[in-house]
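Left out: one protein chain. Kept in place: all the others.
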Amino acid sequence: MTTIETDKVVVRFAGDSGDGMQLLGDRFTHQTAAFGNDLATLPDYPAEIRAPQGTVHGVSSFQVHFADTDIHTPGDAPDVLVAFNPAALKANIGDLRAGAVVICDPDEFTRRNLAKAGYPTDPLEDGSLDHLTVHRVAMGAITLGAVAPIGLGRKDALRSRNMFALGLLSWMYGRPTAGIEEALQAKFKKKPQVAEANVLAFRAGWNYGETTELFATTYRVAPAALPAGEYRQVSGNAALALGILAAGWVAEMKVVLGTYPITPASDILHELARHKNFDLLTIQAEDEIAAIGAALGASFGGALGVTTTSGPGIALKSETIALAVMTELPLLIVDVQRGGPSTGLPTKTEQADLLQARFGRHGESPVPIVAPRSPSDCFDAAVEAARIAVTYRTPVLLLSDGALANGSEPWLLPDVAALAPIDPGFATGPNATDGSGDYWPYLRDRETLARSWAIPGTPGLQHRIGGLEKADRTGAISYDPQNHEVMVRTRQAKIDGIAVADLDVDDPDASRLLVLGWGSTYGPIRAAVRRLRSQGHTVAQAHLRHLCPFPANLDAVLASYDRVVVPEMNLGQLALLLRAREKTDIISHTKVTGQPFKADELEGVLLEQMEGVPA
Amino acid sequence: MTTIETDKVVVRFAGDSGDGMQLLGDRFTHQTAAFGNDLATLPDYPAEIRAPQGTVHGVSSFQVHFADTDIHTPGDAPDVLVAFNPAALKANIGDLRAGAVVICDPDEFTRRNLAKAGYPTDPLEDGSLDHLTVHRVAMGAITLGAVAPIGLGRKDALRSRNMFALGLLSWMYGRPTAGIEEALQAKFKKKPQVAEANVLAFRAGWNYGETTELFATTYRVAPAALPAGEYRQVSGNAALALGILAAGWVAEMKVVLGTYPITPASDILHELARHKNFDLLTIQAEDEIAAIGAALGASFGGALGVTTTSGPGIALKSETIALAVMTELPLLIVDVQRGGPSTGLPTKTEQADLLQARFGRHGESPVPIVAPRSPSDCFDAAVEAARIAVTYRTPVLLLSDGALANGSEPWLLPDVAALAPIDPGFATGPNATDGSGDYWPYLRDRETLARSWAIPGTPGLQHRIGGLEKADRTGAISYDPQNHEVMVRTRQAKIDGIAVADLDVDDPDASRLLVLGWGSTYGPIRAAVRRLRSQGHTVAQAHLRHLCPFPANLDAVLASYDRVVVPEMNLGQLALLLRAREKTDIISHTKVTGQPFKADELEGVLLEQMEGVPA
Amino acid sequence: MTVVDIEMPSGGRSGTALVPRDPNPQKAADYRSDQEVRWCPGCGDYVILSTVQAMLPELGLRRENIVFVSGIGCSSRFPYYLDTYGMHSIHGRAPAIATGLAVARPDLSVWVITGDGDALSIGGNHLIHALRRNVNLKILLFNNRVYGLTKGQYSPTSDKGMVTKSSPAGSPDAPFNPVSLALGAEATFVARAMDSDREGLTEVLREAAEHRGTALVEIYQNCPIFNAGAFDTLKDPEQALHRLIRLRAGEEVELGPVGDDGRATQVVVRDRRGSLAVMARSDANPGTILVHDPDDEDPSTAFALSRLSTQDLSTTVTGVFRSVSRPAYDDDVRDQAALARAARPPSIADVIAGPETWNVPERSEA
Partner (left out) sequence: MTVVDIEMPSGGRSGTALVPRDPNPQKAADYRSDQEVRWCPGCGDYVILSTVQAMLPELGLRRENIVFVSGIGCSSRFPYYLDTYGMHSIHGRAPAIATGLAVARPDLSVWVITGDGDALSIGGNHLIHALRRNVNLKILLFNNRVYGLTKGQYSPTSDKGMVTKSSPAGSPDAPFNPVSLALGAEATFVARAMDSDREGLTEVLREAAEHRGTALVEIYQNCPIFNAGAFDTLKDPEQALHRLIRLRAGEEVELGPVGDDGRATQVVVRDRRGSLAVMARSDANPGTILVHDPDDEDPSTAFALSRLSTQDLSTTVTGVFRSVSRPAYDDDVRDQAALARAARPPSIADVIAGPETWNVPERSEA
């Protein structure tokens, strides 16, 4: 038995939707995190609830990338694939690096299963896997044997196969086993037999590795040099939900989430619905329009109104977003982008809602846009978006995406007490500057241009707002042409003037080439940049958190590079906005497959773009 | 009595919403058109149905600009204002050119009416009108006298005051009176007493001019040198409706309009609803989403589905537009833009939906955009939009606006028989290229990239389409990453490849400065350019009909000028799109008052921009 | 499926139970805002406005704790004219917006003002969902059977065959009966009144305010401009006598002139097939005369009463059709939160930490 030290590993588990891949991935992730590696994950599952068993469409998978340094992507090409049936093998084989390890259960490679997967011949026999290291492990049979004492039916017993795989992989990579049994017991609290079976299968997997001689090697990936502190594993949707909760907490405002379920945003609702012990209420509305309406109504009442959805929902909410622009009420609108247009690829990721976020409303209705860059960053981005919404009395669009939403990574727990305060600054008395003693809801703060905000229940400040154009300061209905001109420009100026942090450029070597991204492309871009630098290339990297308004130094940054490469999972939406501003050579690199970039692929793109750039 | 020859006159009628200003303007327009002047009109009315009588909010007005040459705007500053009450005077006085003629009824200038209009002192007495030529005409009293024989009540009798004014102005400008009495009789067919009163009042007005010595001058504006042919007066909404009708006629397709009333688009429905003797059906749906849904359903059935609305309605329709993009069905979507955001200024004009039209959908969902430049051009633009929709199987956005919709102008009647044919080219048999004998709804035309279109009822071609991503060619549901990439790019390529006419540049003097507009700004831009040229300046003009895709020569045109001025009634939406393409110096000149540009103001802007441009 | 009992003790209270009271007496004028009222002369909206302004002081609530939310339409201008908080929102969405407000703020009395187009055309879904959920909202639906603001197209309550600009050959749509629709949507409180019947309207508004949950009040409203005289037959006292039924809890459902016995001469009875019908009292078997019971848990009789009201107004039922107690949605949502809070005091640090954390120690190296 040898133990090989390695710096990073990418493992992928794949099986039928019913095979428990997501649980398996989740547990492996936790163990890995507990061990101290940095990691990133990528779950992938079909749009159908239970696609037909044994078919390629029905394959669900979970990929974990872990390393001894900080990493930013779920990894390009798996080093290990555990395939629970022929379809899972077929669906994933193309992604493996040459020489990768494949573990599969030969008993699953029956004629019937091969046919369902669309294999004319058995890949375990026909030599098509020769470039890989294939281990045949009768996971089903061994699991059945291991859990036999419990007396479950065959079908139920087989369900524990995933834990067998967990045990085996844990052994291979020296993952800690502490806590795993407790976690399983907790997870299946209501079904003690199942819990027991899972534990037995897990142990069987570990022991299988330990005792058979099939596996000659174990691997060691040393803990990463992460900043010290308390960590948890967090998905983007969970972090986003927690960010909303924290924003309410910091602002001391009630949070009201009005939402309608939609993939991949629903989990934000699911998470928040569990935290009603906070000053938080959730409303599952009849549709997206009602959902944002309820959120806006709550905001009118002085709460932090929040609505969560994906692209199709944003389309439906557009009219109400414009009402929020006109009424100048805080509102947090979360778009977890997915593949489009229309129903598109609902379980896949994309960044193609940027221009919708920016322009998808009638009239001049500017809305700030904030985008997180990683799963855990969804927390900070949500707090930041809420801060802007409340401070500037404006709807804010928070653009997450499917990859962030379902991806997860270790997260150094933030200290909520240290978050900058958010102050709604509700009006408490008349404010008219003409000595009338009236209350003017559209009198503005000189600095932020935020309007005054009095909430119902405040004596003497009764007033009416609405969607018709308002008179400057008093907020009364106004059809006056000059007033409209003033108000349109003022609303724009308010958004343009939002204080956002300057764009941070990471450019240790004074490069002439900048790679500029936004949102979930951060991970692969970062990884690609690292690889290039480690090869001695110079390349600068910057990542936009604020897509509207852009950071004040953006133009200067762009102007200071000869070439700016902008990778996006769309047809070049940020690139269009940048080109409209600066004369720098903007190279748009796009991909619209519903899947994140690979570090590999970006590395290639950047290398290519370096040519011709003066050093 | 003298008769002064003049080349153009701008007349404005203003009164309470209930005073019949729109009818008055309409009749005056018809007479003027019949006389052979070129003309343009601008109706303006309050958002309330009947705003409080006698107040400035309640003022309704109608402006007619007529001339002996072709003109393009309703005129900047009226030469004549007929004000039916103090509020009408107050609301309009600021727009008059110095020395303009004001006609008003002194009996209306009561203490009460002055107060309602917010006049502290009587403007007829306090000298504030000294810079104008004011005629006091007791229009009410004379009308009452004139119609007394009919025996109407006072209130009803007074309603004919507008026709008194028509008579008076007709006399002043030598308008033909033939046909006017018939027109009034026809209009009030069901109320013969009212018809009679109107006729008597009209005659009284004419006679008043002829017999009193109050008016020392009449004016003559010679007929314009318009191309020979049969003309009618047409508003933008009417022309648009007729364009839809003509498109259906030419394509030999049933037209199904699914719509929901909204200002300023409702009149398109009203017009089309009157033409159900054509192969046309109208559905007044429960909301905008249902309206576009019904239109799309009809398109699926092989009809030309059309939906009409304004900005807020487009916002609501976005999700369904994306479905039309995915299903690649023809659909004509009309946005008659109004002041925004939100409910905004519903009866005013604006061009602020361009970027919504371009980007207001989730995912990459490109949609062609066509914009008319004048009321009568709405006809051609509608036919063109329908042609693109059917030929390329795509939703098309037609961007009109409030100024076009309600403005009107003489229109040389088109010859529908001469219109280029529109061919839906329905599939009639299997088309699979793999010899299977199957029908592939997403097999494309090589040239247009339009997909094959088989409609229900076609034997053997049964198939299903929908919002999920489709497999290239077969149209089956596909979650395949590479296929998505192909389809996203193909949909974009289809739109990018639409054959649109090159941008026509009017540049007789090889100028270095180009003024480039789109939509209803054509009139004022044209007028400004003319004035400048007549002063010896050189300036080039071009106007975009196609906002997506842009004409193929656009970049070249832009590049060939040193400076391009882009006037828009928004905050620079076209300018943003242009800047994203070309490095030419794009000067965005914007105005967002809910009112069209004035030729005057654009003349000034262009003069300013000429400075520093190499000659 | 797990179903838990979420009924809480908060039901059964008044609609304004949690709204602070004004210690001072109020008058109608206190509810007049500084905005000029801008409806057409003769518009029924004026009298509804003054009736509401006269009724509000009776509630004894702090003005600042009253909110009127409206959609778009002539009627939806209503909030501007009331000196309370208000929002003139967008077309059809007022019930949704008001739902969020009512959920967030139990200390407010929330009213929705809407029209037949706003509520029943574009806003139909939000209306029926508010009713089903029983959010503590008072929804006043101004039914003039036409789109006023957009200048006279037919609406979902217009007569079939009505000629308008958008239906020159007559509307092809069969109209809704708003009371039937509301009852089908699980409404707990449904009433109808006429703009011109100040007394009847006031009474119904008062009861609506008291009701905890969604109260829908349909108000027949005259639009002299685009649907003049639509309700004239009900305003003519002579005709109204034979057409108009005023429901009163616990009383027989009757109409027509008062006979010699001091009672109305016509009554409503249930026929064998279950339909309600008007007949002469003298012909009716006394045992079959309908006695109005708005508290009936079963909405079937209220529904039958709604069908007695025909589109052509040959019979029109006004008053409170149904008024039953069911937990209000907003109370339930808040109670769930209160229970959660009681069971588990919020700790932001705990929730951020989640179920599983680990510690990365300070690195000794480097």
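So that you can tell them apart, the chains are marked A, B and C in the order they are listed, and the count of residues begins at 1 in each.
Throughout what follows, contacts are C-beta pairs under 8 Å (C-beta built on N, C-alpha and C of every residue); 3 or more make two chains touch, one makes a residue touch a chain.
Note that the structure is a prediction, hence the values are computed from the model and not measured.
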Check: Per the definition of touch given earlier, which of B:23, B:132 or B:468 contacts the omitted chain?
Finding: B:468
Check: Which listed residue, C:105, C:133 or C:211, touches the chain dropped from view?
Finding: C:133
Checklist line | Touching residue (missing chain; options B:40, B:201 or B:295) | finding: B:295
Notebook entry, point to check: Mind pulling the chain C residues that touch the left-out chain?
Noted result: 1-6, 121-125, 128-129, 132-134, 156, 159-163, 169-177, 180-186, 227-230, 270, 273-276, 290, 293, 296, 298-301, 303-304, 307, 326, 329, 332-333, 336, 339-340
Next item on the list: Could you list which residues of chain B touch the chain missing from the display?
Entry: 30, 33-34, 36, 179, 183, 223, 225-234, 238, 242, 245-246, 249, 254, 256, 258, 275-283, 285-287, 289-291, 293-303, 305, 319-320, 323, 327, 412-414, 416, 456-468, 476-477
Item checked: Interface residues of chain A (partner: the chain not displayed) -> 48-53, 55, 57, 260-263, 266, 269-270, 273-274, 276, 282, 284, 286-288, 312, 342-343
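Definition applied: only the chains that are shown with their structure count from here on.
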Check: Any idea how many Å lie between the Cα centroids of chain A and chain B?
Finding: 45
Next item on the list: Determine the centre-to-centre distance between chain B and chain C, using the mean Cα coordinates as centres, and give it in whole Å.
Entry: 40
Notebook entry, point to check: Which chain A residues reach two or more other chains?
Noted result: 319, 323, 327, 466-468
Note to self: Two or more other chains touching the same residue: where does that happen in chain C?
What the structure shows: 72, 88, 90
